[in-house]
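Apart from one protein chain that is not included, each protein chain of the complex appears where it belongs.
Right after this comes chain A.
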């Protein structure tokens, strides 16, 4: 299966390599660099490459390439999914997944990789199990370790692998028992020039943060589970129970995890919280353009729209912009040609407006297409689909946990064509 792993940074340096079978020379990456040159944009590097003797499967995460080498037939998604799991694990251990952080913790990274794969086949990928074998670094512990020469490796050998519940470590103890659930929904939409919705759907996730002692058995039920159209679950969720009763019954992993992700049927009408009035035009003569954008509330369910932001990828020929924003501030990055207007809270009384002129490169024909506007926003305390958690029950433990549910609506891939 997975033969070797190379971590490559944005500028193309290999800064970490790990081999699970015999060593493969890093020159194999040259094929990858070639493809990377060709693709220009790192996102456009083909995830699967064929070389004379190997296959290279890579992902791009946090400005890093995770490049794995395989020699024989293997489902590509298997490798891709695993590489993402590796990146997730780094993120969980070190707070972020970047070159500097990996270099600082290279020993832990190496130990993790050693546990996660055996002969190229995934061995332990559950973070609860891994954390028991290799402790994540904390500031305190690294200071103590420096002084005493202590280690990050767990003193006791793990039991998690063999417990009936592989995703939960045994013997969890907390003084404050808490369980928090965040219902986060994202609106994916394409709105066309005239303001009609071409396509809209809601994707939701329930992120959980469960810190409960012992082996709690939780049941989460919804007021209106029928809204959910398609979903995927964390392995802890009892699928049969969901099928039969439409309740989520599970023994949670310890800590943060994604309980489920769901999709609200696109047959339902999706409420679009804001409308965008825009007028972007590039003049044929005089090498300049005009831009005017106004954003107003549409269907906000009476809630406040916050963290509103508009991002526009300008055509290459736009050299600079001079705009005035009635609210918030804007930045224009000359190298990436990205205009970001950070609006903040949407005031329904006084609609935010951005207007001004764009100066264009002279001698270049005017762009044919107007750039589309990507909208970001947040609405607290609202799940736009109307999904509501009705209750959370805990069985199996005696204490009374503290429970909390939070709702949040965000814009996902919300695009306004102009």
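Basically, a contact is a pair of C-beta atoms (placed from the backbone, for glycine too) under 8 Å apart; a residue touches a chain by one contact, two chains touch by 3 or more; residues count from 1.
As a convention for this text, contacts and distances are computed from a predicted model.
Within the choices "proteasome endopeptidase complex", "AP-3 complex subunit beta", "4'-phosphopantetheine phosphatase" or "Autophagy protein 5", the name that UniProt assigns to the complex's undisplayed chain is "AP-3 complex subunit beta". For the chain left out of this panel, the touching residue among A:263, A:303 or A:355 is A:263.
Within the full complex, the residue among A:136, A:166 or A:255 touching the omitted chain is A:166. Contact with the chain that does not appear here is found for just one residue of A:32, A:82 or A:332, A:82. Set against the missing chain, the residues A:128, A:249 or A:327 yield one that touches it, A:249. The set of chain A residues touching the chain not shown comprises 1, 11, 13-19, 21-23, 26, 41, 43-44, 46-48, 50, 55, 58-61, 70-78, 80-82, 84, 103, 106-107, 109-111, 114, 118-119, 121-123, 125, 146, 148-149, 151-155, 157-158, 161-162, 164, 166, 190, 192, 198-199, 201, 203, 215, 217, 226-227, 229-235, 238-241, 243-246, 249, 251, 258, 261, 263, 265-268, 313, 315-316, 365, 367-369, 371-372, 374, 393-396, 398, 413, 415, 417.
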